[in-house]
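Dropping a structure here in structure tokens format, bear with me for questions.
Let's look at chain A:
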Amino acid sequence: MARIELIGVEKTYPGSRLKAVEGLDLVIPEGSFVSLLGPSGCGKTTTLRMIAGLESPSAGVIRVGERVLFDAARGVDVPTEERGMGLVFQSYALWPHMTVADNVSFGLEMRKVPRPERKRRLERVFELLRLGGFEGRYPMQLSGGQQQRVALARMLVLDPEVLLLDEPLSNLDAKLRLEMRAELKRIHAELKNTIVFVTHDQLEGMTLSTEIAVMNRAVLQQFDKPMEVYRRPRNLFVAEFVGSPPINRIAVGEASCAEACGRLLELFPGLEGRARTIGVRPESISLSPRGGAGRAFRGRARVEAVLPTGSEWILSLELCGTPFFAISTEEFAGAPGDEIEVEIEAARLLLFDAEGERIEA
Partner candidate 1 sequence: MARSALFVLILLTAFSPLLAQAKPGYMEEELNLDALVKAAKAEGELVVYWTSSRITVAAKNFEAKYGIKVKGTKMADPEQAERVIREVDSGKVQVDAIGFEDGPFLEAKLLPDGYVTSWFPKDLASKIAKDDQYPLVYQWQPRVFAYNAEAYPKGNPITNLWQLTEPKWKGKVIVRDPALTPANLAFFATIVGQPEAMAAAYKELYGKALAVKERNAGWEFLRRLFENGLLTMNSDGDIGDAVGAAGQKDPPVGMITMTKMRDNVDKNLKLATCQGLKPFMGYALPTYALLVKNAPHPNAAKLFLRYVCTPEGIAPWTVDNMGGYSSNVEAFVNPANEGSWQVWLPKLLRLDNKGAMKLRQDILDFWLLYGKAN
Partner candidate 2 sequence: MAESTAFRLRRAGNRARSALRDPTRMLAFLLVLTLSYLVLAPLASMLAGTFRVGVRDSAVSGLATGSFTLRFYQRVFALPISKVLFWRPLGRTLYVALMVSLAAIPAGAAAAYLIKKTDLPGKRWFSKLMMLPYIMPSWTFATVWITLFKNRRMGGTAGLFESLGLSPPDWLAYGALPIIACEALHVFPFAYTLFSNSLGSMDAQLEESARVVGARRGTVARRIVAPLLLPALMSSFLLIFTRVLGSFGTPYILGSPVKYSLLPTALYSAFKSGSPGVSSVIALAMILIGVSLIAVDGFFLREAKRFVTIGVKGSISRVSALGRGKAPALAFMSALVGVSVLAPLATLVLSSLTRRPGDFGPESLTAAYWIGGSIPAMPGLSGVLRSPEVWRAAWNSLRTSAAAALIAGFAGIFVGYVATRSPRSLSTRYLKQLSFVPYLVPSIAFAAAFIGLFAVRRGPIPSLYGTMGLVVLVMSVKYLPYSARAGIASMMQLGNDPEDAARICGAPWRRRMSRIVLPLQKAGLVSGVVLPFITGMKEQSLVIMLASPGTELLTTQVLRYMDYGYSQLANAVVLEIVLIIVALDLGVRKLSGADSPAALGKG
């Protein structure tokens, strides 16, 4: 059973007063594909390395299935090499002095897998990752995408119950990255092992994972399914971190948009006192108001700039003195300087209190 449990895990690096990871409680279900998402320095890589055993937590317990890998209170700390996990490094960490085949079979050798079996497993993983024909090459002779697949193969060949990936796609160009995402998803579907994936790219997290753990400043912000995180962010940080273009925010009480704010808040009777920030996803702004039923905000906005991407149109708007991004999948025919009608459904507005916590309407 490869369920990963982290209970009260903390990490403070020697010589540093700040905690790299603080009070982390997280249960990663078996067979899931979990992304640890957050800005750089949020503690996600540290968390991953603690699971791998490359860092020792300062406090807490880490369990995989029934096996205790780390327990600060009892002084248990199973060394990495005995944890039997897989970890693909951001840098791939291929051994430049070994051929592709040697790189991949090294782990099997360490596990004293007999030679014929080694060969069989090597062939299988090369097929899975489409690496046939590269066995005798050295890592330096491979392209970035190939190196990345070798790094993956080196771990997959060991058939680990838990596969950890540390920003494995960040060194690839855009096209390759997309291909590898699909590849990872295919592999996960095929092998069904538990994958923990560290990324700072919210799109990657959204597209790949079964669950996302958003972290900020050493603290876990939210752990949920991707669409839940997007639609029902627990706080302002999560709302802002997930989504591109980012969520628009209106500070309640700012003079320049007092009127619009007032009208927006009217939609949520009883919450006027608590809401401090209103969040509006760009796609929630309707540019062709139907004026239909339901509670909605309607107003006039000025077009500042039109940014067509080909498949969609991103608009930079000004609504009652606040800059706004809107996004439209329909062609936008207007020009900068135009005044247009916009409509925002009340159900798609997000409200946050003074602490940045989302208020359920």
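In this section, a residue touches a chain if its C-beta (ideal position, glycine included) is under 8 Å from a C-beta of that chain, and two chains touch if they have at least 3 such contacts; residues count from 1.
A quick word on the picks: all candidates are chains of the complex that A comes from, given by their letters.
Predicted model only: the values in this text are computed from it and were never measured.
Colleague: By the touch definition at the top, chain A has one partner among 1 or 2 in this complex. Which number?
Modeller: That would be candidate 2, which touches chain A.
Colleague: Where on chain A does candidate 2 make contact in their complex?
Modeller: Against candidate 2, chain A makes touches at 13-16, 52-54, 73-77, 79-82, 84-87, 89-97, 106-107, 110-111, 154-155, 158.
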